[in-house]
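Of the protein chains in this complex, all but one are displayed in their positions.
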Amino acid sequence: MEAFAAILSEHWPRYLAGTWLTIQLVVISAILGVLLAVPVALARLSANPGLRGLATGYSLFFRGTPLLVQIFLIYFGLGQFGLVRSSFLWPFLREAYVCALITFVLNTAAYSAEVIRGGILAVPKGEIEAARSCGMSTFTAYRLVILPRAFSIALPAYSNEVIILMKGTALASTITLMELMGQAQLISSRTYQPIQVFVIAGVIYYALTLIITRIFGLLEARFNRYQRLAR
Amino acid sequence: MNKLARLAAALGLAALAAIPAAAQDKIKVGTEAAYAPFAWVLPSGELTGFDIDVTKALCAQMGAECEIVNQSFDGLIPALNAKKIDAIIASMSITEERQQAIDFAGPYYHVPAAFIAAKDAGIELTPEGLDGKFVGVQRGTTMANYVEQSFPDARVQVYDTLEAANLDLASGRVDLVFADSVVLQEFLKSPDGASFAVVGDPVYATDILGTGAGIGVRKGDTALKEKFDAALAAIIASGEYKTINDKYIPVDILPK
Partner (left out) sequence: MENLTPYLPLLLQGLRMTLLLAVSTLVVGLALGMTLALAKLSRHAWLSRPVYAVTDLLRGIPEFLILLVIYFGGTQALGRFGIEIGPFAAGLTALSLVFGSYASETFRAAFQSVPKGQTEAGRAYGFTRWQCFRLIELPQIWKVAIPGLGNLWQGAVKDTSLVSIVGLDDLMRKSNQAAQATREPFTFYLVASLMFLAITLVSMAVLAWLERRASRGLPGR
């Protein structure tokens, strides 16, 4: 027990800094990921075979390969090419933070697109027919009826995806980012007490999971309250 | 001799023969094979390098059967303490901090550390010169501590392996890499390392970087420590150490 207290009292700033970076990665990746996921979901459902094929290929690649490979591919892989290094993108791509965000956004967007696609397909046909019979164009129907409904259907499954995203941020430590896992590995290599150090990190991660679950619980209550109220 | 005496002599000889066989114990030696020319992996998957050959020589000298375990560097000390491995021969520097956790036999070599950077970078090795510069180091090594303490304004980037750090040096993500000078020479000799060079003087800083690479053993495992020390002295005296040294490294790295 004293080992835990000793580690915490000496290294709590590191744990705090790591947790903050983890939260940043999760929030930014989730927001950008959803923004990317909606067009991808629509493309996956598109009548245009080229668009559909492109989206399906992207989705298959990012859902069918490990996140770790994707991280290394983007961080180390892109850095290999002189063309990339001399381009205007380099000041961004040289930053591990940017590379990690790019990878997480591409990854979570692929999974989120599936969730949103499932949501869109689950929108009751009657509501879509009603929207069309009101004279709405496809675009307006999507904007006012289909997408909002799809989101509230997809919300529980999406909250799962955010938790998986958060767990994925732990891999950012492999490309020098000092988020929670990276800090824990550093503390572990200084104190030679890996178990205690990682258990503390585990507790923090679980706390973050509970917070995310709670936030989405509140969101679900807000967006699906008509289900509770319409008795 | 009468029958009884011959029987006793035979039994005595058999017992003598059995002793080395009993001493044929198994030692698991942990290393990290991402550190040429000390330890690296050939395309065939075989481990090779100075550390590997020294390990084999020491074990042959001790009459023990050694199994070399390739794992991550910063997991070596916990693995040793958890009895996953019995010794560490992985170019691990003997430092006061590490000696609180484990004991060391040796040192079995001593080389300084060095900074490398792009040839035309014009970086000055002073706290001001390194202000804001990115320095790549390997996780869990003494080099990380040295940079943090001597150049507090430098930005330290921590990598799982030194080769990963060199990859980022080549791509320009870090301005310098600080590591073992001999290992860095390997990189400088390679085609990708051609545009890089050592910056400043080699760094000994024994208070932070340690007094040379030692053979890690568990605290209190004096039996194994003494066996290694004796074997090390033997292979140095017999010239086998020098043969291995010359095979991999152009300079003499015996501890002074």
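Going in written order, the chains are labelled A and B, and every chain counts its residues from 1.
Following the convention adopted for this analysis, contacts are C-beta pairs under 8 Å (C-beta built on N, C-alpha and C of every residue); 3 or more make two chains touch, one makes a residue touch a chain.
Bear in mind that the values here come from a model prediction, so they are computed numbers and not experimental data.
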Among the displayed chains, the hidden one touches A, B
Touching residue (missing chain; options A:S46, A:T140, A:T191 or A:T209) | A:T209
Candidates B:G45, B:G132, B:G220 or B:G239 - the one touching the absent chain = B:G45
For the chain left off this view, which of A:V69, A:L89 or A:L218 is in contact with it?
-> A:V69
Since one chain has been left out of the picture, which residues of chain B touch it in the full complex?
-> 34, 40-41, 43-45, 70-72, 75, 78-79, 81-84, 160-161, 163-164, 166-167, 170, 190, 192
Hidden partner sits against chain A at residues 60-61, 63-70, 72-73, 76-81, 163, 166-168, 170-171, 174, 181, 184, 188, 194-195, 198-199, 201-202, 205-206, 209-210
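Going forward, only the chains that are shown with their structure count from here on.
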Which integer distance in Å separates the CA centroid of chain A from that of chain B?
-> 40
Chain A contact footprint on chain B (complex, rising order) | 74-75, 77-78, 81, 101, 139-140, 157-160, 164, 167-168, 170-173
Would you tell me which residues of chain A are touching chain B in their complex?
-> 76, 79-80, 85, 90, 94, 96, 174, 176, 178, 182, 185-186, 188-189, 192, 194
